[in-house]
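Excluded from the complex is one protein chain; the other protein chains are retained at their positions.
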Amino acid sequence: MEVVFKEFPWVAVLILLPLLGGIVCFLFSGIAKFTGLMTVFFTALSVLGLGWQIFDNGVYRHAVGGWGAPLGIDLYADGLSLLMLAATAFVALGVSVYSAGYFERGYSTRFWPIWLFLLGALNALFLTADIFNLYVTLELMGLAAVALAGLAGGKNALTGAMRYLLATLLGSLVYLLGVALLYHGFGTVDITLLAQRAEASPVIWAAFGLIAAGLMLKTALFPLHFWLPPAHGSAPPPVSALLSALVVKASFYILLRLWLEIFGPLVSNTDVSTLFGLLGAAAILWGSVQALRQTRLKLMIAYSTVAQIGYLFLAFPLATAAGVAAWSAAMYLAFSHALAKAAMFLAAGNMLRFGGHDRISDLDRVVQRLPLAAAAFALAGMSIMGLPPSGGFIGKWLMLEVAIKQGRWEIVIVMILGGLLAAAYIFKVLGHTFTQAPSPHESKAVPASMEWSALLLAIAAVLLGFLAIPVLSLLNIGNPFGISEVTP
Amino acid sequence: MYFYALIGVGLFSVGLYALINYAHLLRKILALNVMGSGIFLILIALAKRTGETQPDVVPHAMVITGIVVAVSATALALTLMLKLAAETGRAELSEKDRD
Amino acid sequence: MTLIDYLSTILLIAGALFFLAGTLGLLRFPDIYTRLHALTKADNVGLGLIVIGLALQSESLASAGKLILIWLLVMFAGASVSNLIASGALQRGIRLWKR
Amino acid sequence: METLTLLALSFDALLNLSLLYLAWILLNCEDLLKAIVLFVAFGLLMALAWVRLDAPDVALAEAAIGAGLTGALLLTALAKLRVIETNKGTTQQLKQDSENFQTLHYMTPLALLLVAIGLGYVVFSMPPISAGLSNDVATNMGNSGVSHSVTAVLLNFRGYDTLLEMFVLLVSLLGVWSFGSTTSQHETTPGPVLDTLTRRLVPVLILVAAYLLWVGAHAPGGAFQAGSVLAAAGVLLLLMGWRPGGYLSTLPFRLILVAGPGLFAITAALLYLLKGQLLAFPVEYAGIIIFALETTATLSIAVILAALFLSEPPHSDKEHI
Partner (left out) sequence: MNWNTWLPVLVVISSMLPGLIIFGLAEHRVRLRTILNLFGAVVKLFLVGWMLWGVYHGQHFETRLMLLPGLELVLRAGPLSLMFITLSSILWLVTTIYAIAYLEDSPNRSRFFGFFSLCVTATIGVALAGNLITFLLFYELLTLATYPLVVHRGTEEARRAGQSYLRYTIFGGALLLIGTVWLYSLTGTLEFAPQGGFLSEIGAEHHTSLIIIFALLIAGFGVKAALFPLHGWLPKAMVAPAPVSALLHAVAVVKAGAFGIVRVVYDVFGVEFATDLGVTGPLAWLAAFTIIYGSLRALFQDDLKRRLAYSTISQVSYIALGVAIAGPIAAIGGIIHLVHQGLMKITLFFCAGNLAETLGIHKISEMNGVGKRMPWTMAAFTIGAFGMIGAPPIAGFVSKWYLGTGALEVGQGWVLIVLAGSSLLNAAYFLPILHRAWFRDPPNNWPHEHDFGRKETAWPLLFPPIVTAVLALAAGILASAPFSPLEWGQIVAQREFYKP
């Protein structure tokens, strides 16, 4: 039994199961909901299996079709991809249970196939080690995300989806040009081979510029974030949870992976990473202030995503000296933000469905009438703000530790300001959940499955605060961030 | 063969300029397609540098995949544009109503 | 330069000349109908000559047959498409050109 | 022979310059219909460029999908847009710039010029001779199951890409269907000429598609090109006013839609169980498997592209939206 599990092709299951599940959902729309839930459940199990596998026999590399690196495509799973897969599996479970209750008959037949293809694209993206394959998975993810974002119809949703589609297509094309230059410059599209062959030359600089620009646009880093709030704000709640928690982080994952393997050593002299740090800081401050100004709940949460993405980019200037610690902190923040943000969007969705609107100022006594949603929002808010028991706190603590050790006081101040502003806009909402709305209006019952999925995701975000040791040790399998020069 | 690659760069830039500059969504979709063709041109032009007559085939496969992806993206974009036009009456991303 | 080569070069040059005539017609003619006329007539003949010229050069009968098939298809498609364009133009109310 | 290379060079120069110029007019012309027609011409010129760069497969794909199908999609979209705009009574603004970039209006051309020069320099600085992966492809052609290198790369060496790419197509169709029907499709009565054209052309197209599919194993051709030609036949039928009607939502039709990607994924899984490697075709059966995959792929691609052209969700979905 032991050996079977060790050798079981978890990676293949992770990629093929969602795709096949999507096809079954498309073919037999009657049982779409059931197959969808089953597929997501088994994908989550296989992430566990993969985690166990690479925990024992280390990094997992698999040549697709047996052709080996330069010609064929390699699949590669190490601690970093495992963490992202775990985040995807967790959020996928929560969102699927939520959407089972959220979508009526007509929408659900259309939601499930596209959602499973999106899940398959995400898993494939985190597992591949080939930059052209990353382009195809990016494109599959982008189109599926846009299709889901525009599912609800309505002026705002469609404008948001259109803006998102244009941004994501432009980002992919610019990324593709970067890939083309890399391929013709160094003769291969495999990341590890590129890492060996790359040396500082105009090709590398141009490719880095293009890939960074494309992926920054898709990750909605500060100057290029215009498309995120309308898209995430007006999409259906489970979809905006997926977009904010996973899709935006997938392009960050690619940027990080390429930076660590190829561009980091060549290009990591301080001015490029300080630029990332600056943009990150600007994202935090600008995003939080905008979130504070919003009157609608979902738009506020979308702007909060823009701010939280800024935290991830703060790790670039810190990583020039203490690589492992800074990246572990950033990835921890990414993981807890994924869980917390998904919980927050689902909770907002519950409030929207309950009150019929998501205007913050007249949330009508939500705490009494919808306690679970308010509790989910509060717990998720704790993790976003970085208050102690939550995963966000651990990430923030690690990042602060690195920043203070390196004496980077401007980063410390930005992080603290970000935390305070986050507290401001989250408690603004929580305050209004207690009070009575000026004009009380009838409410629509919210199924228990939707409330509990939001709450369980929020509790997971908080429990993450206590699991730092195991998660960090898993994260550093095959030390994706280079040999740890300082104890993480 | 360098000439084709340079024209590819030209197409990419012209497409990017049009994408940024014009408001009408159909123009933006056309611009995206032109940019895609530019990138594919670079990919295949530089593939001829193998020294013998037979060019490097892998970029060809990449470009075919790229073309199929481009057509599916264009189809989705066109339908979204039509749905948007049906909803808002205009096929442009209006800046006025912010949220 | 065997006899066949001479023959095909002559045919190709003739074909090219017909194409030139067709394009001249396209540029010089005043309205859509006459331009359609020039295009379908001149270019088809030009294409025929070029196809025969190439067929002489092709080594196997199969490729010669394929070239002929191309010519037939172009002629067939050209005829019906020009008819469709003309009827489309009429529907839009584009009047015929009078001196 | 000197004159020949000179002629070739001048032809290349002419082709390239006309490509660039055509792109510029296409994107900046007033009328949208004119832009789309120019786009189709641009696609055909691109196909010519691919032929000049010894990429026949890409030329086929570009002509069929890039110029043909995309052009058709654009034209129907424009027609529908005109219908929507006349219903909504929106005024027809001409080539109006997008407001949000008004301020940096003069800035963008400068910045883009710089980007272009930079990229040009980088492209120029590439080493003149670099074999890329051509040697690897040549050495492994033996046990790839097909003799034509592009199909080998597309279906075998980088088969995983193609698997995902087919799902991209499927997802785009699902996306189009999920947006629902935009306008009531006014039935155009096909004239006699279109009727005869279609009656003659559709069988020929099907034959050509079959030929392309078969020839893919040893000469330029293959699933995508064959699929798009078949899709062209479908488009012609749709133009004729033929509507699949209820048939669209039945299981068999959905099965065809999903056959290509589905079979590819299932074979990938089975091969994994057999050979322990994802998508590892056993050498002796590789040719047959690839052919089977290609046929189902052609069918799926043809039907998906035709459905994309129709962009009407099947009736069963429409009822209870």
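Letters are used for the chains, namely A, B, C and D, taken in the order the chains are written, and counting of residues starts over at 1 for each.
Please note the rule applied: a contact is a pair of C-beta atoms (placed from the backbone, for glycine too) under 8 Å apart; a residue touches a chain by one contact, two chains touch by 3 or more.
As the structure is a computational prediction, the values presented were derived from the model and not from experiment.
Which displayed chains does the hidden chain touch?
Listed by label, the shown chains it touches are A.
Among A:Gly58, A:Pro223, A:Gly356 or A:Pro371, exactly one should touch the missing chain; which is it?
Candidates A:Gly58, A:Pro223, A:Gly356 or A:Pro371; residue touching the omitted chain: A:Pro371.
Consider the whole complex, including the chain that is not shown, and state which of A:Asn57, A:Gln196, A:Thr274 or A:Gln436 touches that chain.
A:Gln436
To test your reading of the contact rule: which positions on chain A touch the chain that is missing from view?
With respect to the unshown chain, the touching residues of chain A are 365, 367-368, 371, 378, 382, 385, 387-389, 394, 396-398, 400-401, 404-405, 412, 416, 419-420, 423, 427-428, 430-432, 434-436, 465-466, 468-469, 472, 487-488.
In the analysis below, only the chains that are shown with their structure count from here on.
Could you run down the chains that neighbour chain C and chain D together?
Joint contacts: the list comes back empty.
With chain centres set to the mean of the C-alpha atoms, which chain is at the far end from chain B?
Farthest chain from chain B, going by C-alpha centroids: C.
Compute the distance, rounded to whole Å, between the mean C-alpha positions of chain A and chain D.
Distance between chain centres: 31 Å.
Need the CA-centroid distance for the pair chain A / chain B, whole Å please.
That pair's centroid distance is 27 Å.
Could you list the positions in chain A whose residues touch two or more of the other chains?
71, 132, 136, 139, 143, 146-147, 150, 153, 177, 181, 183-184, in rising order.
Name the residues of chain D that each touch 2 or more other chains.
119, 123, 126, 130-133, 137, 157-158, 161, 165, 168, 171-172, 175, 179-180
Can you name every pair of chains that touch?
Touching chain pairs, listed by label, are A-B, A-D, B-D, C-D.
Which chain A residues qualify as touching chain D in the complex?
On the chain A side, the touching residues are 9, 11-12, 16, 19-20, 22-23, 26-27, 62-67, 70-73, 75, 105-107, 109-110, 113-114, 117, 120-121, 124, 132-133, 136-137, 139-140, 143-144, 146-147, 150-151, 153, 177, 181, 183-185, 187-188, 201-203, 205-206.
Flag every residue of chain A that touches chain B in the complex, lowest number first.
Residue positions touching the partner: 71, 132, 136, 139, 143, 146-147, 150, 153-156, 158-159, 161-163, 165-166, 169-170, 173, 176-177, 180-181, 183-184, 229-230, 233, 294, 296, 299.
Spell out the residues on chain B that touch chain A in their complex, using ranges where they run on.
Where chain B meets chain A, its residues are 12, 19, 25, 28, 32, 35-36, 39, 42-43, 46-47, 49, 58-59, 62, 65-66, 69, 72-73, 76-77, 80-81, 83-84, 87-88, 93-94, 99.
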